[in-house]
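Encoded as structure tokens, here's the structure I'll be asking about.
The complex is shown incomplete by one protein chain, all other protein chains being positioned as in the whole.
To keep things simple, chains are lettered A and B as they appear, and every chain counts its residues starting from 1.
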Amino acid sequence: MPVSDFQAVLGLEVHAQLLTRTKIFCGCPTTFGGEPNTHVCPVCLGMPGVLPVLSGQVVEFAVLTGLALGCTIREKSVFARKNYFYPDLPKGYQISQYEAPICEGGGLTITVDGREKHVRLTRIHMEEDAGKNLHDVSADGSSGVDLNRAGVPLLEIVSEPDLRSADEAVEYLKALRSILLTLGVNDGNLEEGSFRCDANVSVMRKGATRYGTRAEIKNMNSFRHLRQAVEFEVRRQVELVEAGQPVVQETRLFDPDRGETRSMRSKEDAHDYRYFPEPDLPPVLVPAAQVARLRAALPELPRARAARYVAALGLPPGDAAILVADRATADFFDATVTLRGGGPEAARKAANWLNGEVARLVNETGLAAGAWRLTPAHLARVLELLDGGAISGAGAKAVVEEVFRSGADPAAVVQARGLAQVSDAGAIEAVVDRVLAAAPAEVERHRSGKKDLTGFFVGQVMKALKGQGNPAVVNALLKQKLGGG
Amino acid sequence: MALSLDEVRRVARLAHLRLSPEEEVALAGQLSAILDHVAQLGELDVSQVEPMTHALAAGDAAPLRPDEPWPCLTPEQALANAPARQGTCFKVPRIIE
Partner (left out) sequence: MTAPAPSPLLRLSLRAASEGLAAGRHSARDLTEACLARIEATDGRVGAFLHVTAEAARAAAAASAARRAAGRALGPLDGVPLALKDLFLTQGVPTTAGSRLLEGFVPPVDGTAVARLKRAGAVLLGKLNLDEFAMGSSNENSAFKPCRNPWDLTRTPGGSSGGSAAALAARQCYGTLGTDTGGSIRLPASFCGVVGVKPSYGRVSRSGVVAFASSLDQPGPLGREVWDAAALLQAIAGHDPADQTSSSRPVDDYLAGLEGGARGLRVGVPAEWFQGGLEPGVEAAVRGALSAYQRLGATLVEISLPHSRYGIGAYYLIATAEASSNLARYDGVRFGRRAAGVKGLKELYLESRAQGFGAEPKRRIMLGTYALSAGYYDAYYLRAQKVRTLIRRDFDAAFQRCDVVAGPVAPGPAFRLGERTGDPLQMYLADIFTITCNLAALPGLSVPCGLSAGLPVGLQLVGRPFDEAGLLTAARALERELGPAGAPAGLEAA
């Protein structure tokens, strides 16, 4: 029986690193990288006698995220200890939330193949990240422990098993990422692991009501990996069921080199984490006034924004979706459009440039929006020069690229690089006359209708104008002179 | 309530304690005696009672920590008590994942 007789059932668990300056339970910086054990203190080293000191910013970010996702915010949530031994876990327990997480319920809507789908969330909770184990740090094959990352704040966002395909899983992850980026609580970086996801995957026969046994897949650090891993795992489980073999509940690791998932040898004991309320931290209180304040501070969320772009500015839905994926880009777009008068025409042009040339430059440089030297005022100025015919399309590209890299004033770039377009009809006419006079044979052939040599003449004129002639003027003049008129 | 040796071993595994056979036997007896004493808690009907999970009254807690960095330890300080180190890492036997 083929895969199509089966239904995949997926739920995602996302761990998102919060963009705080300090760790969740101590004042060490969350800065990435650095020499091992340079961003540590007695608290995040788990030394004897030290206590966790919760950051208020982490709670604010958690509540903000919960509100954006329509969750219920608990007035009183409780931290819990999850007990297990591992070298990257300094205290022998992770401080997380268990029975009373800060956010519950809620969900988000995604669009797959033109259909809308609501994916419910189970919960969102706050917890600390572990450190990092480094392998083969010495000749004898020993491992090393670096606790710089230990205690970095995470939100764990758990979905219900509402997703039914790899496409839906990828869309869900993209939508969630874009919401977190919009809120400014996470940098969305899958490669570096500051936005990571585990997938719970099971299969059942279509029409069945009971879910199959699920496997938890880890180690997917791109959307492509998620898709590959889910597709592989669904195939694997269907084959097992078809062969009459059981699916084992286990944790599996995605191997990006082979595009496969494989079993992590199950630790010798079934995990018994012995959760209990963290006695070192009082319950976290979120009064109604704080919820109201954060609700009022919620930015426009990506789906609402995209809908507004389509309805009010006439953007194609695809273009709108790309713009809103990242709040800084959308803000850039809004500012540019406003500077250009705010109409659909301005919006279409700004969107084309942002999703085209600017996106290309972003890909090339890897610069996040906000880190560009190009400003909305810059782009608006370029569009203005282009619309007014002062530069050509090609010239505009060159200007944008230079400004993107250097932050220089567009007009100055046009000047310095001699990109000003010649639109003066008189000047162009003189050149056209010169070109036609120099090529009487070609003029004759063209006029006799033997061959359309318009392209040849345009090329000659442009060459004489060093590429800076306004094509519209050049074309109009040539047509006028050659057309026998 | 008598604790079996198997139970003692299961708990020791969870707690990452290596016990000698003598310790296992002694603990089975001692823990059983303590659990017998503890069993008296079962006399009470606590179905309507909220657990006291925290000892500090909620209103007594101070505001949360502001998001301002504090000074870190130097790697020398961080590693001063380490039984073994490699560079600025804590060194442990090879970890097999």
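Note that contacts are C-beta pairs under 8 Å (C-beta built on N, C-alpha and C of every residue); 3 or more make two chains touch, one makes a residue touch a chain.
All figures in this text were calculated on a predicted structure; none of them were measured in a lab.
*Asks:* From the listed residues A:Pro29, A:Pro42, A:Gly70 or A:Gly467, report the one that touches the chain absent from this view.
*Replies:* Reading the full complex, the residue touching the unseen chain is A:Pro42.
*Asks:* With the full complex in mind, choose from A:Pro153, A:Gly212, A:Pro282 or A:Gly395 the residue touching the hidden chain.
*Replies:* Missing-chain contact among the listed residues: A:Pro282.
*Asks:* Against the chain that's been left off, what residues of subunit B make contact? List them.
*Replies:* 3, 7-8, 10-12, 14-19, 23, 27, 30-31, 33-34, 37-42, 44, 46, 49-57, 60-62, 64-65, 73, 77-78, 80-84, 90, 92-96
*Asks:* If the hidden chain were put back, which residues of subunit A would touch it?
*Replies:* Considering the whole complex, subunit A reaches the absent chain at 42, 45-54, 81, 83, 85, 87, 90-93, 143, 145, 272, 274-276, 279-282.
Going forward, only the chains that are shown with their structure count from here on.
*Asks:* If you average the CA atoms of subunit A and of subunit B, how far apart do the two points sit, in angstrom?
*Replies:* Comparing mean C-alpha positions, subunit B is 40 Å from subunit A.
*Asks:* Which bits of subunit B are touching subunit A when the two form their complex?
*Replies:* The contact residues of subunit B facing subunit A are 13-14, 16, 53-56, 58, 61, 63-75, 78-79, 86-95, 97.
*Asks:* Okay, in this complex, where on subunit A does subunit B touch?
*Replies:* 20-22, 26-29, 35-42, 45, 53-57, 59, 76, 78, 85, 87, 133-138, 141-147, 264, 268-269, 272, 274, 277, 279, 282-283, 285
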